[in-house]
Each structure stands twice: as C-alpha cells, then as structure tokens.
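First the structure, then my questions, so here it is.
One chain of protein is taken out of this complex; the other chains stay put.
First chain written, first letter: the chains are A and B, and each begins at residue 1.
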Amino acid sequence: MLLDYLPIAVLVAVSTILAVVVVALGGILGPRRKDKRKSEPYESGMRPIGPGTRKMPVRFYLIAVLFILFDIEVVFFLPWAVVFRQLGLFGLIEMFVFILILLVGYVYAWKTGALEWE
Amino acid sequence: MSTVQIVFLFVGFMILLAAWMMVSRSNLVHSALWLVVALFGVAVLFVLLEAGYLAVIQVLVYIGAIAILMIFAVMLTRGDVESLTHITNRYAGWAAVMGAFLLFGLVIVLGQWPAFQTTSPEAIESANPVLDLGMAFVSPDGFTVPFIVASVLLLAAFIGAIYAAFPRKKGE
Partner (left out) sequence: MIGSISSEMILAILPEIVLLALVAVIFVVDLVVSDERRGMLATITAVGLLLTLVLTALFSRPGPEAVLLWGGMLRHDWLAFIFKIIFLVGALLTTIFTIGWEPIWRKGEFYVLLLTSTIGMTLVGASGDLIMLFLAIETTSIPLYVMAGFLTRDDKSNEAGFKYLLFGAMMTAVMLYGFSLLYGFTGTTNIYELTTAIGAGEIPAAVLVGAAVLVLIGFGFKVAMAPLHFWAPDVYEGAPTPVTAFLSTASKAAGFAALTRVMVAAFPSITLEWTTLVAIGAALSMTLGNLIALSQTNIKRLLAYSSVAHAGYALLGVAAASELGVASVVYYFLVYVVTNMAAFGAIIVVYRVVGSDEIADYAGLHRRQPLLGLVLLLAFLSLAGIPPMGGFFAKILVFAAAVEAGLIWLAVLGVLNAIIGLYYYLIVLKVMYVGESKDADKPLPVLRPHSAGLVVSVVALLVLGFVFGPFYQWAVSSASALF
C-alpha cells in the first residue's frame, strides 16, 4: 500500500534536493559584488517606489474565501463521483439537493457581483 | 525498526521543527510558509495511517486553500510584514511552564491507557476506502443528514463571507 506513494516521495525528495543544490551552487559559484543599486528589487530598470510589501485590495481575500468554499465542495464530490454508478437514483437525488443548495450560494455570489473584478 | 517507523520519526521531527519555526518567526509570511511545511507533514502522517483520501484533502484544502488565505490575510492587513518585533510578552515563561506541565501530565495519564500496549488491528482491508466514503455519504443509514447539512453550512458561510467581506460603495 505505502509503496504506492513512493513516486510522490521521490518527487518531493528530488525537488527539495534540486532546490537546495541550485540555490547553494548559485551562492558558492556566483560572483558577489554588492552595491546599493544591486540590492534593490528589480523593477525593469526603474527606481522602486516604496517597499514591495504593500497592502493588497480586500477583493483578493474574498476570492480566496470563495475558492476555499468551492474547494471543500470538491472534497465532497470526489467520493461521490467514485461510486455514483452503484448509488442509483437516491444517490443522484441527494447529490442534486447538495448541489442545488450550493448553487443558491453561487447565484448569490454572482448577483452581488462578488465574482466580478471592477 | 521498520521503514514506516523511520519515516514517521523523520516526518514527526519535521512537523515539530516546522511548528516551532512557525511560532517563533517574527515575519508573518515566513510563519505562513513554515505552516505549509507542517501541514504537509501531517498529510504524510495520514498516508502512514493508510488514510490516503485525508492526505489528499489535507494537501488540497489546507495547503492549497487555507495557507493561501492566511498569506493573503497577512498581506491585506499589514503593510510592512516585518514590523512585528515582539512575538512574546511577559507571560511567555509561564505559558511554557504550563505547556510543559500539561504535556507531562498527558504523557503520564495516556501511558496508563491499556490500548497503547496492544498492537493496532490491521486497517480494515477495503478495496477502496474512497468508495466506502462515497457510499456512507449517500446512504440513509450513513451520513446523509450531515452531508446535506454540510451543504447548508457551506451556503451560510458563503453568504456570510460575501456579505461581510464585499467592499461596499459609500452610503450602502
């Protein structure tokens, strides 16, 4: 059973090692000539205005919240989708109710303009 | 020691380290990133417990969505993420003592539980646990009502989140 996860483990290990090695190599081999200009953030040649960490509009947060809610719906859909052939009519109706209730929320989000980016 | 135990110890230490780094960083974005490491460790623990679907959920929901939300929240509220210099107050020492006390208490008390001495029963061999979960969701003698209530809960959260967070124009 656990061997099924070996590819994932290998992927994680290789990507971690690769990231560490690449960063380390850059640090070891690359030339280091510090001056004020160089330590500034790169802004396509312009002088940067203020720090890079600025406040972001609240809309991002709303999008993230909606994303979480849709994400959790997926969590419920997945096991249902695996077995829906065996579930028959009742399973279909139940999932229909489930989706219908959530659809109400979706219509609300649409209607209030929460999904739009002005 | 079996492979599973070695992996468990490794991952366990990784989670503890990440959790410690998370609470001890003064840069909130770094904290959030360490949290991702800890959450991933928990996903690996789920795999070790043969709860593959939970591991998927852990990655999908917690790392994929909630960690993102936290990073957003940090960026929304704090212009300068490194301005928080004091992450402890004068009660930190007491909290540490209390925490240690609680930990030892739990270890001692839980050590008396006889079920820890018995070997765990083999996980119920099912062709596919996700199949069972799907069946449980929709069978009336399973989790039908909680399943539907979950959608009602999501609906309420949906409307509440939009209502509370939707930027309004003046005078509305």
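Quick notes on this one:
Heads up, the rule we're going with is that a contact is a pair of C-beta atoms (placed from the backbone, for glycine too) under 8 Å apart; a residue touches a chain by one contact, two chains touch by 3 or more.
Predicted model only: the values in this text are computed from it and were never measured.
Within the complete assembly, B:149 is the residue of B:6, B:23, B:95 or B:149 that touches the hidden chain. One of A:48, A:88 or A:113 touches the chain omitted from the figure, and that residue is A:88.
The omitted chain makes contact with just one of the residues A:72, A:101 or A:114: A:101.
Listed for chain B, the residues touching the missing chain in the whole complex are 105, 109-110, 112-115, 135, 138-146, 149-150, 152-153, 155-157, 159-160, 163-164, 168. Interface residues of chain A facing the missing partner chain: 86-88, 90-91, 101, 104, 107-108, 111.
The definition used in the following text is that only the chains that are shown with their structure count from here on.
Taken in their complex, chain A has these residues touching chain B: 1-2, 5, 51, 53-62, 64-69, 71-76, 78-84, 86-87, 90-91, 94-95, 97-98, 101-102, 104-106, 108-109, 112-114.
Contact residues of chain B toward chain A in the complex are 3-4, 47-48, 50, 52-53, 56-57, 60-61, 64-66, 68-69, 72-73, 75-81, 128, 130-131, 133-135, 137-138, 140, 144, 147-148, 150-152, 154-155, 157-159, 161-162, 165-167.
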